[in-house]
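Just one protein chain is left out here, and the rest sit where they should.
Chains: A, B and C, in written order; residue numbering restarts at 1 for each.
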Amino acid sequence: MGSLMAKHLLDKGHSVTVYDLNKSAVNELVKQGAKNASHVSELGEKCKRVFTMLPTPEIVTQTYTGPDGLLSKATPATVLIDSSTIDPGTAQAVHRAAAEKNVKFFDAPVAGAVPAARAGTLVFMVGGDKKDIEELLEPYLLCMGTSVYACGPIGSGCVAKLCNNMMLGISMLGLSEALLLGKNFGLDPKMVSAIINKGSGRCWSSEIYNPEPGIVPTAPSTNGYQGGFKTNLLYKDLGLAAKVAREVCSPTPLGALTHEVYRLLMQSDGFQEKDFSVIYKFLSKKV
Amino acid sequence: MGSLMAKHLLDKGHSVTVYDLNKSAVNELVKQGAKNASHVSELGEKCKRVFTMLPTPEIVTQTYTGPDGLLSKATPATVLIDSSTIDPGTAQAVHRAAAEKNVKFFDAPVAGAVPAARAGTLVFMVGGDKKDIEELLEPYLLCMGTSVYACGPIGSGCVAKLCNNMMLGISMLGLSEALLLGKNFGLDPKMVSAIINKGSGRCWSSEIYNPEPGIVPTAPSTNGYQGGFKTNLLYKDLGLAAKVAREVCSPTPLGALTHEVYRLLMQSDGFQEKDFSVIYKFLSKKV
Amino acid sequence: MGSLMAKHLLDKGHSVTVYDLNKSAVNELVKQGAKNASHVSELGEKCKRVFTMLPTPEIVTQTYTGPDGLLSKATPATVLIDSSTIDPGTAQAVHRAAAEKNVKFFDAPVAGAVPAARAGTLVFMVGGDKKDIEELLEPYLLCMGTSVYACGPIGSGCVAKLCNNMMLGISMLGLSEALLLGKNFGLDPKMVSAIINKGSGRCWSSEIYNPEPGIVPTAPSTNGYQGGFKTNLLYKDLGLAAKVAREVCSPTPLGALTHEVYRLLMQSDGFQEKDFSVIYKFLSKKV
Partner (left out) sequence: MGSLMAKHLLDKGHSVTVYDLNKSAVNELVKQGAKNASHVSELGEKCKRVFTMLPTPEIVTQTYTGPDGLLSKATPATVLIDSSTIDPGTAQAVHRAAAEKNVKFFDAPVAGAVPAARAGTLVFMVGGDKKDIEELLEPYLLCMGTSVYACGPIGSGCVAKLCNNMMLGISMLGLSEALLLGKNFGLDPKMVSAIINKGSGRCWSSEIYNPEPGIVPTAPSTNGYQGGFKTNLLYKDLGLAAKVAREVCSPTPLGALTHEVYRLLMQSDGFQEKDFSVIYKFLSKKV
């Protein structure tokens, strides 16, 4: 994700410095004109805007507030923007640590995943002061995406993202149940999908990301559930949504149960690294 | 529904005879040129095609196989088509009773609800012999709708419809959870809906039928959850889907839980007759 | 079950005639003094009291009301008592069919399973007229059990049994979750079971039928989940409880979810014929 996003900033003429543990991703961008930071803290020291895209809340905390982290050398001249999918509590904690150094920090997760990152059509959901978002972030974010939502105070971007991803998990599991109900009765999942897509059960999962192989040529299911959005990442997001739900006492019966069904999947060999639509295969009859 | 469908047959020049317990619906069609049957069995006796649209499996059974029912006077010259949302077992039983009299019967539920019935853009899901469906039914069905799916043997149309409606219930409940998760954290449901509609959580319920009042002007939520698709009808459909799931041993964790949450709604005063999107209000904080 | 129950009637000096598709069970009882009916309808013709113990509602319906069934030759001199675990609707239908012939029929499921059948300590839950139950049934039922509950009108015995069995399924699944939560953290399930048995989580499943092998020597888990109460029978009962819940609109969120988790188990090879406590093994980590 990160390298696809950086590419757009380069294309728009910005000077870009990059850092990643994955050296081949870094080298690719360097070939295209980016500079290579020797350490992540160098970004905080030298760049006007720092964008991060990291896999878990724990890694975000460490990258920002750990010894030699981004905040160790950041100054008020730097604006920090994290696009990871994390819980709002972590974003708030990093924000507080940044504020102590007079450094501005925003949570800015994205919708649209890899295809939108590649096309430069990401949707940004941003937590923080609305005027700051418009003035300090938008000029850069709109290089990489098409929409920027100022969602509310720090952490609000994270919550908006978790709302979407919880809905995504529920849709995919629900659709899998619906297609299998038909299939186990004898109906063709392709036909049932076509009907659902003309009906009130229509959703992104049925149209774009159908879990029955062969219906949508570009869907991971058609490619052996390879690539796409990994099961362990959706599972993590469902856990973060559950955490927020507990904190604000919001009812999420289907969200909680989807989390549990994905946990059963996580326990089974070979599923964690597959695209999350593999839940369809997990529910299919084994006998 | 029935009168909206009959209107299209009249408009296309067909001779139409109608029967309904609701006399004002009958009178309206008579004004437009329909004939009025004195008893439902008269339809079976005199019409080449009989279309029924009834609220429950029990009423379908009674209307077809009861004393003085449609089958009591039906002859092989008549083709019977039921567009009710019922379980496949009931459709199969009516089919067997019809077959004993050499009368053809098809299950042909519709997608699109009242707006599509009015516009003549219904989608028909039909169970029965594919050649019969094409030759005997399509010329009539395409007067009222735009697509006809031959789903498989008798009962298959019912199952396709239940797949869609189970998914509909899951989507609406899941979306309600997602919007409330954001709202209880402090996010504007209108903004979260806009984000979801640009993201992977997008669904018919978020785009067309949003349960937060005021987002979609034509959605029942905006009109006090009046009209639309009543809670007790969706609850019935979730129960029929559960019945099929048990019969074919198909896993439906979210479908079953959605059924249970709607059952809690059914127990609460004043909700049964509201549009099913009122589940959103049921889950909203009362304190 | 049936032969264990018949044995007690023989022991108390009653003349007993038996019928079963399993010839070795019949022969065993004949050795002990029972007579062998040539056909099930002979029981209805010749016996004052007929007791049946059958696996499913469909088989009960067929055995009583099928051609050559129990009712085909039954007279008002016979009293029919069914101890199968079935839904109340089936019991009511058989009762109506019997009443048309002036034959008395009662639903009388049992609690206590095989050990209580062997020991003669069954608990009978009976639906039907209270005075009839006391006068016509008790003298016989108390040969085989220790308690007789007159539960209410026909079908009430079935419902009481389904209440218990739904609770049984919930307890076993809940206990499995609790023991595995501890185990996955590193706690010894034997120790956690001991604590639960001294605490407020105590239940029949934790004390008598613990799903962790080796804690209760006589529990099926200790014997490779062999014998006991088969998964497919509990699954059937959970489905019958769900049917009653739908009919009386009673909320059963945990009951419905337990049904779904057992359905996943039913789909997996080799689990259906194991004792239902094998759900513990199904939920255990595979990786």
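Definition applied: a contact is a pair of C-beta atoms (placed from the backbone, for glycine too) under 8 Å apart; a residue touches a chain by one contact, two chains touch by 3 or more.
This one's a predicted model, so the numbers in the text were calculated from it and none came from an experiment.
For the chain missing from the display, the contacting residue among B:K31, B:K131 or B:K286 is B:K286, taking the whole complex into account.
Only one of C:V192, C:L265 or C:V278 touches the absent chain when the whole complex is considered: C:V192. Even with one chain removed from view, chain A keeps its contact list with that chain: residues 239, 242, 245-246, 249-253, 256-257, 259-261, 263-264, 266-267.
Summarising the interface, chain B meets the missing chain with residues 253, 257, 264, 267-269, 283, 285-287. Hidden from this view is one chain, which touches chain C at 88, 111-113, 123, 125, 147, 149, 151-153, 155-156, 159-160, 162-168, 170-171, 173-175, 177-188, 191-192, 194-196, 198-206, 208-209, 241, 244-245, 248-255, 257-258, 261, 283, 285.
Quick note on the criterion: only the chains that are shown with their structure count from here on.
Taken as a contact graph, with one node per protein chain and an edge wherever two chains touch, the assembly is complete, since every chain touches every other chain. Ranked by how close its mean Cα position lies to the mean of all protein Cα atoms, the top chain is B. Separating the centre of chain B from that of chain C, both taken as means of CA atoms, is a distance of 38 Å. Centroids of chain A and chain B (each the mean of its C-alpha atoms) stand 37 Å apart.
For chain B, residues that reach two or more other chains under the stated contact definition are 245, 249-253, 257, 261.
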